[in-house]
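With one protein chain withheld, the remaining protein chains of the complex are depicted in position.
For reference, chains read A and B in written order, and residue numbers begin at 1 within each chain.
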Amino acid sequence: MSAALEVEDLVTEIDTEAGRVRPVDGVSFTLGHAETVCLVGESGCGKSMLALSLMRVLPPGARLVGGSVRLEDGELTALSDERMRAVRGSRMAMVPQDPMTAFDPLYAIGDQIMEAIRAHEKVSKDQARERMLTALGQVRLPDPPRIARALPSELSGGMNQRCMIAMALACDPVVLLADEPTTALDVTVQAQVLELLAQLQRRYGLAILLITHDMGVAARVADRIAVMYAGRIVEEGPARTLFARPRHPYTRGLIRSAREAAQRGRHHSIPGAPPNLLALPEGCAFGPRCAHVHEACRAAVPSLRDFGEARAACVLEDAEREWLEAARTSDAANG
Amino acid sequence: MSTMAAAGVTPAIGRARLGTNVLVLGVLAGLVVLLAIVGPWIAPHDPIAVGPTADQLLAPSATHLFGTDQVGRDLFSRVLAGARASLGVAFAVVAFASIFGTLLGLLAGLGARWIDEVLMRLTDMFFAFPYLILAMVVVASMGPGVVSLIIALCIIWWPGYARQVRGHVLAIKQTPFVDASRVVGNSGLKTALRHVLPQMLPGLGVRVSFDVGNVILIASGLGFLGLGVRPPEPEWGAILYEARSYTLSAWWLAVFPGIALTLSILVFSFLGDALSDRGSRRSR
Partner (left out) sequence: MAGYIARRLALLLLIVFSVTVVTFVLSHLVPGDPARLAAGITADEAQVEAIREERGLDRPIADQYWLYVKQLAHLDFGESIVTRQPVRRELGDRLTATLELIIVSFVAYLVIAVLIAVISATTRRRGVDVGVRGFAISAYAIPPFVLAFWLQLVVYFRLGWLPAGGRLEIQTAPPPKVTGFYLIDSLLAGQPQVFMEAVEHIILPAAALTLGLIAIAVRLIRTTLLDEFDKDYVKVLRLKGLSERRIVWRHVLRNSMVPVLAVFGIQFGYLLSGAVLVEVIFSWPGLGTYAYNSILALDYPPVLGVAIVTTAIFVLANLLVDLLYPVVDPRIRLWGQRA
């Protein structure tokens, strides 16, 4: 069976006041049916841009300049605007980051969901209404008719998020892109939403690309993880493998942050600042912040190398790698 | 997305240089004012004295840049001299209205609740009244002339200032400045003058600038209706009114005063616009 989504060498460029940058610079990954891939990285690494590029809803000044996006064997980059619109929201849907500002504040939730349905399928108003109410039920909202009548401002963040998910699923998409679906919510609600997504996936075979900056979230739901830095994938592989033996120093840093946050409630960030895309360093973009950087790192941008089931873009040799692992195990023992 | 912005990666948008806008327009406005003041002196011909019959209704030429009117007066000189009437009235009205309105607004904002209520109802009433008719009635009943024109327009304009100032005061009252001042022991008036007033000045400046343009507009309208400055003192609106009888024969009578009006209103409106842009950018 073909994959749900296959992305190859995707490049997106954006014009800024200071010059042209590539928030997505040669990204490739595969998303299978009923699989959850988490795209992880700090804010500003290009994750959201990637999702927008897949949907081809780019801000002014931005454009796709290369690569391919195949949705169940159909090439999306080659589609006309009109055809892409037919795909958008129906076969591939996206749930955005902040649920409170995602809906049009002037229209009732139900109307907006029905609008999504009727934009893609020729159904009568009553049929659309039926489906809308079903969708609201699917996301475990109590009293769907009341919710349908409500304005977005009358519902909480968590409820709005569920409505967003309902709207995204209303047309039975193959792929669901979820951009930081839990960031704007509080902790208790976060768990509920993640659980909901997992359930929906089990039931409908939904392929989910979940974007997050929090490895903890990935730990909970990911089948595979792709780590993104400065517009590139720097490590990618099955979740278990990644957590057991993270190859890339950045991945290590992310995992450590998540552990510290969970254990001590403290937010540990990786030292150094996120990269300035206008002034990327020579070679590996993570170099300036890496504890193990050396000559080879600056020579050229490392490409993804296979490490068993996973791949990582790091030049560290196996010997040094084992040294790293030893260091890491002692960290774990101490911390 | 916002971190990208912080990293200087915002999409390219055109950004006007705001400081220079204000400067350029300020200079232009100053020029207009200057012209208004020295106008009558630098005018090539006498704007008031009736000219020889042979000079009546001449088309624009080298000697008469804008042509002449129906009694032989040079239009260019009249337009130049007319600036004084329009701008003089505008500045007088804005000065009085702004001061009076500001005082009342301060009173309403800082004083007792009932004073505020009374003021609000009063301004409501003034806003609802068709201002042109009010002006016409005042001018007509007091006899047309510069003084009645200024009084009529002041009556129309002060509520705007009062409302704006009151709004500002109420907003500022919420901030800690005023409380701190009062706690230290400053009287209400002192508080007003030292803390509240300076914060309102930019907003008032914008309004003043726009209003100069607006008053020029309304005053000329009244002049057009014969309810303004008395002849033979030249006034742009009045000249336009006279031009009505000569539309077929002397198009210049209608065109040049109109352009003068439009340009002076433009300058002050743009200035107000630029000032308001600068104000909002800064507070962002």
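Quick notes on this structure:
By definition in this document, a residue touches a chain if its C-beta (ideal position, glycine included) is under 8 Å from a C-beta of that chain, and two chains touch if they have at least 3 such contacts.
Just so you know, these numbers come straight off a predicted model, no measurement behind them.
Looking at A:V27, A:M49, A:V87 or A:L185, the residue that reaches the missing chain in the full complex is A:V87. Listed residues B:L28, B:A95, B:I115 or B:M136: the one in touch with the omitted chain is B:M136. Between the chain not shown and the residues A:E13, A:E115 or A:E130, the one that touches is A:E115. Although one chain is not shown, part of chain B still touches it, namely residues 121, 124-125, 127-134, 136-138, 140-143, 213, 217, 220-221, 224-227, 237, 240, 243-244, 247-248, 251, 254-255, 258, 261-263, 265-266, 269-270. In the full complex, chain A touches the omitted chain through residues 52, 55, 57, 85-90, 93-94, 96, 98, 101-107, 115-116, 119-120, 151, 153, 164, 167.
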